[in-house]
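Just passing along the structure, written as structure tokens.
Only a single protein chain was left out; the remaining protein chains are all shown in position.
As written, the chains take the letters A, B and C, and residue 1 is the first residue of each chain.
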Amino acid sequence: MLTLVGLVLIAIAAPMLLPDPLAQPDILQGVNQPPGAKHWFGTDQLSRDVLSRVVTGARISLTIAFLAVAVSVTLGAMVGLVAGYWGGWVDAVLMRIVDGALAIPRLFVLLLVVAAWESLPLLVFILLLGTTGWFGTSRLIRGEVLRLKQEPYVRAAEALGAHRIRIVLRHLLPNTAGPLLVAATLGVGNVVLLEAGLSFLGVGVRPPTPTWGGMILDSQEILFVAPWTSIFPGLAIVITVLAVNLFGDALREAVDPRHA
Amino acid sequence: MTRWLIGRTAQAAITFLVAAVLMFFLMRLTPGDPLARLMGDRPMTSEEVATLRGLYGLDQPLPSQFTRFVAGLAQGDLGTSIEYRTPVTTLIRQRLPASLLLGGTVLLLNFTLGVWLGALQAVRLGKPLDRWLSTISLAGFAVPSFWLGLILAWLVGIKWQLLPALGMIDPLLPASAGLGARSLDIARHLILPAFTLSVVSIAATMRYQRTAMIDALREPYVRTARAKGLSERRVIWRHAWRTSLFPVITLFGLWLPIVVTGSVFVEHVFNWPGLGSLTAKAISGRDYPVIMGASLLAASLVVGGGWLTDVAYAALDPRTRRAQ
Amino acid sequence: MSDHRGLLEVVDLVKHFRTTGLFRTTASPVRAVDGVSFTIAQGETLGLVGESGCGKSTVGRTILRLEEPTGGSVQFEGHDIFSLTPSELRTLRRRMQIVFQDPYGSLNPRMRVGRAVAEGIEIHRLAPRAEIPERVGSLLAEVGLDPDAAERYPHEFSGGQRQRIGIARALAVEPVFLVCDEPVSSLDVSVQAQVVNLLAELQRARGLSLLFIAHDLAIVRQLAQRTLVMYLGRVVETAPTESLLATPRHPYTQALISAAPEPDPTVTRSRIVLGGEPPSPSAPPSGCAFHPRCFHPKKDTRCQRERPELRQVGDSAAACHHAE
Partner (left out) sequence: MTAPVLEVRDLRIAFPTRTGDFARPVDGVSFILHRGETLALVGESGCGKTLTSLALLRLVPAPGRIEPGSRLDFEGRDIMGLDADELRAIRGKDIAMVFQDPMSSLNPVFTAGAQIIETIKAHESESTKAARDRALGLLREVGISDPELRIDQYPHEMSGGMRQRVMIAMALATEPGVLIADEPTTALDVTVQAQILEILDRLREIRGLAVLLITHDLGIVANRADRVAVMYAGRIVEEASTRTLFEAPSHPYTQGLLESVPRLTGPVQSLKPIPGTVPDPARWPAGCRFHPRCPKVMARCRAEDPSRLALADGHHMACWLAEETAR
């Protein structure tokens, strides 16, 4: 949890403290400098400061992840609530589509779409990540709703004459908030990895915008000369995703009635 | 039981069809021309473009393109690779063995090691061993496979020269080498990619098994087993663990697709001549039929894996076996 | 029974459950309720007794249309419940309410008690917003809780207190008819008595009609003037409660009374221990559903062939060929 807050803070505060991630201060002699006093994480083949690029990458990765997850959790919750509560053919149709979508690994869904764009606007990228990530969440929420629907307090609200919308908003949604939050947290870690992977394959965020995956891709050729250009962005991914997942885990334990 | 089996099979077929339709529209709804890359490489006359379009059926309206696609699918025709100018099915057939070898190894590792470690964690719940294994497996979960692969290839393969870092077969191996030498060579090449892939994927099995085992250990029948005076080993491994294995079967279906999908990055990094590296190359080459083919294969594995686990579950678990 | 005008009239109620999936399995349906008829007069309490799976709870839910019926009709205050439109039904829900068995599941864990009690008032706009807290306070007081309970969450209350809250919520819309679905079965004896007394008191004070569902005859006796005994989805006997207990006509009723544990060692009744167990409602025995377990000396082949209808015996109506 603390790590997570720290990461976000660093990502926000960094631009004020660090050199310009895009600047190439010394293209002649400052190339591939090992970590040292001046550049803590060293420099890359264009003499750019790796630390500053890693930190800026954090901002971009986290922004992408949070926004994408916000989109996918909203969609997932909506579809899950509708399918679970309305039931019948609405549920059947929605769930067949979700089944089909879940059958295609998310990486491939993205590859099919993303590969076509010559240059991918960031916003579109985020939307794509978001709209391909809700299928699992909708299943989860649907399952929760199917369970909650049988709870006597939902039956009691029906017996009181409550409208469906009231039941969904007042009774079902608040009680799915826990699992939803857990799904969202774990989703963030997932998207960070996915985004890094796509950037590594060269189909995500385009250079020169620094992203962790893109940095690892760029450093592939100079790995033997300047391994730090690859190690640090990689570690940044590991730490970020680990922090997010640990947080999600703790959240799950707090939310799960079995642990209460 | 047969009725259930027919239903489950039909459901799998529908799911696969929906997936295929989704894929088709995903691809066609994106802006950009699948032939752009091909045209970008060398200038083509408009006649050439038109011919190519005709060849790939891109000049026809969407519905008829779709019919063509479905018809092709039904005949097992996945189109022709733009890059290799070879039928996609042929490419897949060529690359499948390497992927199966890698994926199979990882699957085996995941299940033997993951199930055992996960169960062990549950038995030692909350103790240092459990906490360490939890953290390690979570860290594995957080590692990007391509990065771990790169670092390992660099450290173990290049810097320390312990294991071959790239490919599946040593090109310098004399043609006269016997089967033993060849197998050993492949095995040595297999270690790094298999290790990388296992590290990033074993956490799921461990965690799943751990949860299933924790639940099983809390069941009243475990208390009954203790009250009967059974040895602790029997209580844990026969009563709790065996019951906890049934939910873990479902994971197997989840991992089957790893043969194709999970290995895109790893195969790419280690230049493993499987479907993953084929896909990775197809991406940079915008080789749509290949991406499509790989996606379809992945989807069929997901659906097939799901079907298989459900059937296995129904066949193995006495609770469902006779209830059907 | 001051007023014999039927408030609720249930005729030939049928509810079958089907196991449905993607492909409808044609396994025989569960005949939860299989032709049940009764009436409840204004201000009357009718007891509904039977063992688990006999369909008594389903009767309660279906007459409120919380489950859609398979057949039959329910007249309530002259309205045909099963032919109402959703919005007409919502309006009528004010008049008929339900109290559930499970004190833990019957309150939304994320809703303060005050809001839960107020929900019905809000839905039917029974009071101006400003007056709601006062109404809630007096409802809580009526069921024996402090008014400051409104600000707390359900988990802060014990089982008995939650049951009181559930009753307050039901009373908030000022119903004339209340279904009590095993409201005290999961409570401790000492607390059970509190809730039984509360229900008796409320019934008197508000002139409510109750359908009191329970498996415990002794509790039903505390509240109900008339009692219905169900076995496997059908009514086997109905009579004024005291005559039912004094002279049970149906062999199943006799067994039920005899098996009820009485906390008094001096009571030595001839103990009837039934053989076998209640059969599955999806495959009820032919003829009289009770015949495989019946101990009646006159049991004959007719019992296996012919389903007995309810017929008047003394002041009871019993569904037994040999009742006398």
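Assume a contact is a pair of C-beta atoms (placed from the backbone, for glycine too) under 8 Å apart; a residue touches a chain by one contact, two chains touch by 3 or more.
Please read these numbers as outputs of a predicted model, since none were measured by experiment.
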Among the displayed chains, the hidden one touches B, C
Touch with the missing chain holds, among B:92, B:133 or B:225, for B:225
Out of B:3, B:93 or B:319, the sole contact with the unshown chain comes from B:319
Cross-chain touch to the chain not pictured, restricted to C:192, C:238 or C:316, is C:192
Cross-chain touch to the chain not pictured, restricted to C:130, C:267 or C:283, is C:267
Absent-chain interface residues of subunit C come out as 51-52, 158, 160-161, 188-194, 196-197, 200, 215-219, 221-222, 242, 245, 255-268, 271, 273-275, 277-278
Absent-chain interface residues of subunit B come out as 219-221, 223-232, 234, 239, 242-243, 246, 317-319, 322-323
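Here is the rule we go by: only the chains that are shown with their structure count from here on.
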Moving step by step through touching chains, the smallest count that connects subunit A to subunit C is 1
Greatest Cα-centre separation from subunit C belongs to chain B
Per the C-alpha centroid definition, the whole-Å distance linking subunit B and subunit C comes out as 54
Residue numbers in subunit B touching two or more further chains are 11
In the complex, subunit A touches subunit B at residues 96-97, 99-105, 107-109, 111-113, 115-118, 189, 193, 196-197, 200-203, 213, 216, 220, 223-224, 227, 230-231, 233-234, 237-242, 245-246, 249
Per the touch rule above, subunit A residues touching subunit C in the complex are 92, 151-163, 166, 170-171, 174-175, 177
Listed in rising order, subunit B residues that touch subunit A in their complex are 11, 14-19, 21-23, 26-27, 30-32, 34, 36, 138-139, 141-148, 150-151, 154, 158-159, 257, 261, 264-265, 268, 279-280, 283-284, 286, 288, 291-292, 294-295, 298-299, 302-303
